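Take this structure first; my questions come after.
Removed from the display is one protein chain of the complex; every other protein chain stays in position.
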Amino acid sequence: MSGTGECITAGTSLLLGLAAGFIMHRSDFCMAGMLRDLFLFRSTFKLRILLLTVLAIMVLIEAARQAGLIYLFPFPGFGSSSLANLVGGMFFGVGMVLAGGCVAGTLYKMGSGKIVSAVAFAGLIVGSTLYAEFHSVWKSFADTVRILPGKVTLAQFVGLQQGTVISVIATLLAIPLFRWWRAGKLVRSSAADGYLQPWRAGLMLALLVTVSVLIIGIPLGITTSYAKAGAWIVSLFAPGHAEGLSYFKARAFDYPNHLLGITYSGGPGPACDTISLIQFPLIGGLIAGGFLSVRLLGEFKIHARVPRSQYLSAFIGGILMGLASRMAPSCNIWHILGGLPVLAIQSILFIVGLMPGAWLGGRLLTGIVLKD
Amino acid sequence: MQVKEIDMRGQICPSSLLMALREINANKLALRSGVIRLSFLSDNRDSTATIPESAANMGYEVSVIKEADSYRIDVFVKPDEMEKRTA
Partner (left out) sequence: MKAFINRFFGDSEDTQLVSENTFLREQQFKQVEYIRRKTNQLLMLMGTLPIRPEELNDDTLIEIDPIGTVADAFAQILEHEKDLNERLRMAHDEIQAILSSVGVGIMLLDSSMQIQMYNQKVVELFSLNEQTLIGQTCCQAVCGMSTLPANCTYARILETRRPYHQSDWVQAGRHFDVSGVPIKNRYGDVTHVVLAYTETTNRVETERILREREQICLDVFENISDIVQCVTPDGSFLFVNRAWRETLGYEPHEIVGLKFWNIIAPEGRKECMEHFGILMHGTRLEGVRTNLLRKDGKEIPVEGQINCSFSNGRPIATFGLFRLLEQEKGNPLAES
């Protein structure tokens, strides 16, 4: 594969990942922490910031769509909803809290030197690969519990224009956000060097997601590549077995990019395809972004002094996240920052499952991991 | 003013916030009378928010300075504040 379109894709993904990793590290923007803080400490500050981010993406993407800048809508990768989205979300929530970071959080924290995040990262690859073993069973289940066939977005379900529904939802979200802003509840004091206020980080991330949609055609998403990496490892050690797994032959994306004049096509198999072009640079960028941020601050350190139980928790959490990201399918970044702003029903169901999953994860964390 | 330095770098448990609160409580009288200034060294970014927030609520002045790869968080009472308290 070679060509301008491919280079732009890889370059854009890398830059987006770098920027996202940097921003997230500087503002400690981790969705796992957002939900964990809610359930463990009843703290809603980070959730308010997430709401702001979602609203910003909602407005930006709708504006781009109205301006005719988005060629494919709903985005490729979003399909009809199924209860599998909800179940996947729940498992993802458990895994996320046990791992101590979401998919993106794991990456930027790994880049900043946290060994426990590297362990979670390993778990993600293991989990994503394990899924291949029962993909056919899960797929049958997912197909059986499919709901609202043919309806991808909430607007399609209620039979209204996307713009109308987005306007209403955005207005409803803007009201509490305005009140919180006036009450100073979107700002947190910190004297840490280079600290980026989370609300600023949220708006910047919204911009990055929008750029991804405009140039690459889809929101940020990385978890198919974990399966790809796992598939590659399996194919090294057990090529026959890898060959026999139907999941590795599946196609995750198959859509044309009119802007760049190329077609993205590929899946979780070990082959290097256009999915690799999109996601591997993004993953690399997120890790590098976290590293760059901490390096520029002069605070890079290998953090390994964590209780052993937390390493185990991170690994198991990573496996669960990896599994869940294939079951749902996809991860919190894809659904919360990509699907939710366009009111994709899959993403709404994912988040509905994510909440009790995160609660359960919190209970498991305090009930088992921290218990002597 | 005497400076009492507490090095919390590399420490995860117990939390730097609790350690700082303990030191502030234990040195309350000396702090309030301006005899000492507590200087916490921490490499935990969160502590640059939690310790100043708590100390400020307790009526102390706080300064946070970046030193190499860690932070020096000083807790003290300003001289004119001491005069107001003794007046």
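Letters A and B mark the chains in the order given here, with residues in each chain numbered from 1 onward.
The criterion applied here is as follows: a contact is a pair of C-beta atoms (placed from the backbone, for glycine too) under 8 Å apart; a residue touches a chain by one contact, two chains touch by 3 or more.
Predicted model only: the values in this text are computed from it and were never measured.
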Exercise for review: For the chain that got dropped from the picture, name the residues of subunit B it touches.
Suggested key: 12-18, 21-22, 24-25, 28, 46, 49-50, 53-54, 57-59, 84-85
Check your understanding: What subunit A residues would touch the chain not displayed?
Key -> 37, 40-43, 182, 306-307, 310, 365-367, 369-372
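Assume only the chains that are shown with their structure count from here on.
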Review point. Taking each chain's centre as the mean position of its Cα atoms, how many Å separate subunit A from subunit B?
Key: 39
Review point. For the complex, which residues does subunit A have touching subunit B?
Key: 28, 188-193, 195, 298-301, 305-307
Review point. Which residues of subunit B touch subunit A in the complex?
Key: 10, 12-13, 43, 45-46, 48-49, 52-53, 64, 66, 68-71, 73
